[in-house]
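Complex shown without one protein chain; remaining protein chains in place.
Here is chain A:
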Amino acid sequence: MDRKSDCSNQEKEDRFSGLPDPILRHILSFLPTKDAVATSILSSRWKLVWTSLTNLCFDDRLCLEDEEDTDVLTNDASTMFENFVNRVLVLSYPVDINKFSLHCCQLRYLACLQSWVSTAIMRNVREIELGIKMDSFIPIELPESIYTSRTLEVLKLNSDFAIRLPPSGLCFPSLKILHVEIDDGGDNLTETLLSNCPVLEDMSIMVHLYGHFATFNISSCILKRLTLRFLHEGELYLTEHHVVITAPNLDYLSILDWPPVSYMLYELHSLTKVVVDFSRLDAINPYNELMVCSYQAAPCVVQLLKFITKTKFLSLTIGTIHVLDCVADFFPRFPNLTCLEVEVLGRWELLFVLLSRAPNLESLIADIGFDCNWTKPHFVPDCLLSHLKTIKIRGIKGEKNQLKLIKYLLKNGEVLDTLIICLQRAFPQKMGLKDKLYQELLIFERGSKTCKVKVL
């Protein structure tokens, strides 16, 4: 039976190989370079297709024999990997490189990195992404040529590198997007970077905190996007760190931090989107950690929120909501807010506090997850009566109190246009529940006659 279907398959046309080269290259560009080069063995049609690839992505972790046994490469495997990168760079010459990405769990020779990156830069690379581990504890030096490249627009450093700006000061003349990992022991590198990169628009910084410096300065007139991640290494304690941001052109700000450092934000005239996530990146049990000191942390969070009240879009994660729970009354007013995304889980009362502070809210996306006791709010938030057009609620399991919440929103949402209800994922009774919910929703009173309801 199998054999038979195999035969009929073989008579079929090979349409894949018949595609024009640009499409084949486009397809291969989505593969790790290892897999792309491996297509050279499919047939003679494929032998050279990969050689004009413009995105080269190397990852030595792909040849770890045992996935359990992380980050240990045999010497043979390392040699094979090094030869492979060298050969690919030679055989793909002289095509310009668009993106060069290199991840090594165990780089043996710094000279390899230097030579590979320099080659990419000579071939006018536009984007470089590096994540390198070596056996030494000293941060890895970046090749000098990287600082002066006129084509490099994106640089993502996913491990600790020593960034030494050239004496002239000016560096990265075309760099628009920069991701770096730093620790707090340095000489406030970001400050120097921001004042020396002439066109940097998007910066993402991961800071490892060991308890060293006190003030962390980010000041730029051209920065449009900023992502800050603070990682407390070692004991969890409230730190004395201060973050000062002055960025009149900043449009997007994302903060991930726990426990929070203190924030002072100035001149954020252009800010429209903010994501605030106070939860530990590496926490195994975030809820336990969160219980530890949300009470002490709350003032820091409220202070941060007060600086960003002009934003149009705000996203608050469950960690942030936990902290805010004990200081809900201090939640500031957001007069410009049109879109709120929030993980309230069991804390529905807080949801209504947030709604009452956002009178112009047009769109709400809420994760409500766990069931909780429904208490009808004392008054209907203004936005529900006048502006709120779309509501999306995630994590519905059809529980009684959840339905009461939906009923309330439908009844009081006087300008509601669409209500989308997302059932909890991987919920066993999902299919049956969907039909049942539709039935129940039909009889609920609707404040807006034009409101459409969708259950997903």
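Everything that follows uses one rule, which is that a residue touches a chain if its C-beta (ideal position, glycine included) is under 8 Å from a C-beta of that chain, and two chains touch if they have at least 3 such contacts; residues count from 1.
Note that contacts and distances are computed from a predicted model.
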Name under which UniProt lists the unshown chain, selected from "Porcupine O-acyltransferase", "Chromatin accessibility complex protein 1", "Mitochondrial import inner membrane translocase subunit TIM17" or "SKP1-like protein": "SKP1-like protein"
Listed residues A:Met80, A:Met134 or A:Val353, member touching the removed chain: A:Met80
Hidden-chain contact residue, picked from the options A:Thr190, A:Thr338, A:Ser356 or A:Asn412: A:Thr338
Selected from A:Asp14, A:Asp96 or A:Glu144 as touching the chain missing from the view: A:Asp14
Absent chain, residues of chain A that touch it: 6, 9-10, 12-20, 22-23, 26-32, 34-35, 37-47, 62-63, 77, 80-81, 83-84, 87, 252, 254, 273, 275, 312-313, 315, 338-339, 363, 367, 394, 420, 422-423, 425, 454, 456
